[in-house]
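Only one protein chain is missing from this complex, and each of the others stays in its spot.
Naming follows writing order (A and B), and every chain is counted from residue 1.
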Amino acid sequence: MTETQYLAPHSLDEAVSALLAANGTGRILAGGTDLLVQMQAGIVKPGLIVNIKKIPEMTSIEETPDGGFRIGAAVAGAVVGEHERLGKAWPGVVEAINLIGSTQVQGRASAGGNLCNASPAADSVPALVAAGAVATIHGPNGRRTVPVEEVPAGPGRTNLAPGEILVSFTLPPRPPHSSDAYLRMIPRTEMDIAVVGCGVSLTLENGKCTAARVGLGAVAPTVLLVKDAADALIGSKLEDDALEAAAEACRAACRPIDDKRGTIAYRTKVAGVLLKRAAAIAADRAGRA
Amino acid sequence: MTSESNVKWIGKNTIRPDGADKVTGRAAYAADATMPGMIWGKILRSPHPHARIRSIDTSKAEALPGVKAVMTSADFVEFPVDTPVPIGIQDMRWMSRNIMARDKVLFAGHPVAAVAATTEKIAEQALELIEVDYEVLPWVIDVEEAMKPDAPILHDHIRFEGKPSNIAGKLEHTLGDVEAGFAQADVVIERSFRTEPVHQGYIEPHACLVSVSDGKATVWSSSQGQFMVRGMCAHMTGLPQNDIRAIPAEIGGGFGGKTIVYLEPVALVLAMKSGRPVKMQMTREEVFRATGPTSGSVSKVKIGATKDGKIVAAEGTWWLQAGALPGAPIRGPVGCGFAPYDIPNVHTLGFDVVCNRSKVAAYRAPGSPIGAYAVECVMDEVAEALGIDPLELRLRNAAKEGTKAAYGPVFPRIGYEETVRAAMEHPHYRAPLGPNQGRGVASGYWFNAGGESSAQVNINEDGSVVVITGHPDIGGSRASTANITAELLGIDYRKVSVLIGDTSVIGFSNLTGGSRVTYASAMAVTESTREVINTLKARAAKIWGIDPEAVIWENGEARPAGENAGNFEPLTLAEIAAKANSTGGPIGAGKQLNAVGAEGGFGTHICDVEVDRELGIARVVRYTAFQDVGRAIHPAYVEGQIQGGAAQGIGWALNEEYIYDKNGKLDNASFLDYRMPVCSDLPMIEAVIIEVPNPKHPQGVRGVGEVPIVPPLAAVANAIYNALGIRFYSLPMSPPKILAALEQTERLAAE
Partner (left out) sequence: MAKMHVSTTINGEPTEFLCDATDTLLDALRGPLGLTGSKEGCATGDCGACSVTVDGRLTCSCLMLAAEAEGREIGTIEGLSQGGKLHPLQQKFLEMAALQCGICTPGFLVASKALLDRNLEPTETEVRYWLAGNLCRCTGYDKIVHAVLETAAEMRGASR
């Protein structure tokens, strides 16, 4: 029986080297709220656990010079929720991150972990996708950035190369009259995995939608960026027709499965409902008259 | 005797004797126990829902360094299938096979072997080294599938109507002539229902620590009965009962699921074989896979009534999943289903059906919620068909003193009518409903139980009191015992300590179950305390030199009475206690009895739901439960029982269910996916206590704990109907099901 090693490096390079040396048996520990559950179930038996919470860049929230935000991948949800200016600019992203698990889980779980766990039902991901968030990745060959929607490869799999670590998310600056919202459907009021999750980010000009992005979770192997839904919103004043067209685009994008959490028919129908509701909330937040 | 006017403690919300330990984290539950030299036991479980065990090779596991013992069913006493071995309501033939498979595995998760090793990790590693050769067999889980002629047969010895079958038993009650009754009816409604298995969901996984030294075993475990633990351990190992001391640890919830053993006999064998103390603790996943739940069911209920709202005939048939071994709670629906009503013609029938799923364990009013779900939904439809208010219909047919229940008894004074009247008069019943909201009502009944209880009441030298009873305290029963003792003695309840004795300290006491503890234990405590009071009076008489008959006990003091009245200063309990040794020795009394006259309990619930029509989510937004409790000894804990039972029923109605994958394995064996209500799911639950004293009990107590889980299933279903105009005939009423029904209704309306 090989014993698991534990490491808490203070720099990314140190973490990357350790991960590479672990030859694929290394696992990154951010909040640990997925990793420890998988270890408990015996699904994962890491040779090395790399706690990256001692790396300052990964545990801080910064405002970028252009007015955007950079959120460290390991920042706990509760900390995200307490950042006032972030909450004002990106209420949908914040509410999505704050929906990951209970109060207890919020004390630990991070958006980075949520993305890298690569569950199609991850709550923060549709909102980050809708927000146009960009992931910064640090690896053996330096840094690269990719849109969030390109990080997951399938259930439980990411497009990160060996030794690569997700460092942070960058949210772009917000034009005036912009906002976002995230809604998920769960059977209870808390403590469930999303049956469907939907994030909508939009910008209004004189009541007209000039930009929009829609992220949809738990309806396909990875979280979807639903361009057709966004296109249906853009140019409209979010009238019923436009919302219905966007909802239809969401339903059409669904490739869900039947499982213990929901049926194909149910998930498809709910995707449209959540789109409409999330778009309405985002529009209200953006200052719709 | 105590008169109502000077009642001090009965009916008071005193602070429970074990409270401080429980809010500081000091209370010792089974998993908190450790011992020097302790090792860890783990269980190997079947991956298959149904298979013959060709062989088990444990040699590699035994050879692993750190492994101290390995066991299989060969290490248990074998009970042949053709000879019943009853212990309480259980049968050791099935119990022993449930906790360690013999010849066949009957569900995915069925134990096949166990290991004890110096660490948990080594024990787990050893399990992987055990080689089991399985002959995989076809399996069946669904209750209807299990009764089909070509269904895989679980047990060769079970026959029904002369043929091999999965129907292991049948129970039938008949009153009057249902055919003639239905012929008189103006309205007859017949419906079929389905429920899924649900788990008790106690937060504390099963755990125990067993030490064997010089052939004497000590068992610490969380159970609903230390005497049950001792009895079952003795049966399965062949040890005499005096060589087993079962110590009840604090118990972290049971709801019936800890009225049987899973780990204790296994740990005992491992401890005997290894010579080391063995600790075992289930994971949550093991709890879901291999303990509890209660039955899933299908049922058919038919009720006939005349135009004026008189029910003239009722018929119900229930098919209940027993799981892997016989023992579904068919007595519940068959006996309780129609019990709230005075119906002249009744026929009920229940079938105990085995299938490849974990064996059911008792769950709060076992089977009765399944019965009430069907009956109370049909009652709602009958009321609607007749144009009568659903509570009014219940009132017109309410069982009362003198009503003959189909399952046998003639009811004495009962409080069912009072619960219905209280519900009708409560502001909740007339409160306006918001959009997409609906209101439903339902009633329910549970037998309640008496049975064996022992108690010892000892007066300390300073006049304080120690009471020992034999029932694990699962929800505050020590508080009610303290209230009763303090009341009878006329002293401050803080002078009374209440302890739960182990099997070597107190006399036999049956399970904490059947809503029997406060009922039966109070009788034993009352009789013991009365004897103590007689002794106290006698001691006072001796001190005064008068006849004991001339002494009365009042307000915690002995007073001279009759012609001696006023001749001596009263003697307090403390004063008599101080002189105990000079007046005849220590003062105390113990009583053991078999309590009879438990008498059933009734409840009526009102539920408001709000439905999100686009997502199919139903949420309970207001809930009020009315229950006749006889006498509330500790009202706050009585309310707590009612609120907790209602919450479990709401979970059963809306989201809880066992879900199996295509391989016959439980697919939601976690709190994440077995969706019990969380705090934000529920509103405040108002508990309305109604006190119609039980004439057969010294304090008027009726059992409380089980009734409240009986009505909610139908109350929620009827509320959803009221909100949507759609009736659901299967549980849970989860969002996909509700949304699909709404869409179908829309489609039909459009056509």
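Convention: contacts are C-beta pairs under 8 Å (C-beta built on N, C-alpha and C of every residue); 3 or more make two chains touch, one makes a residue touch a chain.
Model, not experiment: these values are computed from the prediction.
Student: Under the definition given at the start, what are the shown partners of the omitted chain?
Tutor: Contacts of the omitted chain with visible chains: A, B.
Student: Out of B:Lys22, B:Arg52 or B:Lys216, which residue would touch the omitted chain in the full complex?
Tutor: Answering carefully, the residue with contact to the hidden chain is B:Lys22.
Student: Using the touch definition from the top, which of A:Ile28, A:Ile49 or A:Val75 touches the missing chain?
Tutor: Reading the full complex, the residue touching the unseen chain is A:Ile49.
Student: For the chain left out of this view, which of A:Gly26, A:Gly72, A:Gly101 or A:Gly197 touches it?
Tutor: A:Gly101
Student: Go through subunit A and note every residue touching the omitted chain.
Tutor: 3-6, 8, 29, 31-33, 36-37, 39-41, 49, 51, 53, 76, 78, 101-105, 107-108, 189-191
Student: Need a quick check: the contact residues on subunit B for the chain that isn't drawn.
Tutor: 13, 15-16, 18-20, 22-29, 31-32, 200-205, 250-255, 281, 283-284, 474-476, 634, 636-637, 639-641, 643-648, 670-672, 676-680, 682, 684-685
The definition used in the following text is that only the chains that are shown with their structure count from here on.
Student: Once you find the CA centre of subunit A and the CA centre of subunit B, what distance in Å lies between them?
Tutor: Between these chains, centre-to-centre, one finds 44 Å.
Student: Applying the document's contact rule, which stretches of subunit A touch subunit B when the two form their complex?
Tutor: Answer in residue numbers: 1, 41, 185, 187-193, 195, 260-263, 265-266, 269-270, 273.
Student: Mind listing the subunit B positions that touch subunit A in their complex?
Tutor: The touching residues are 121, 125, 285, 614-617, 619, 654-655, 659, 667-668, 671-673, 675, 677-681, 734-736, 739-740, 743.
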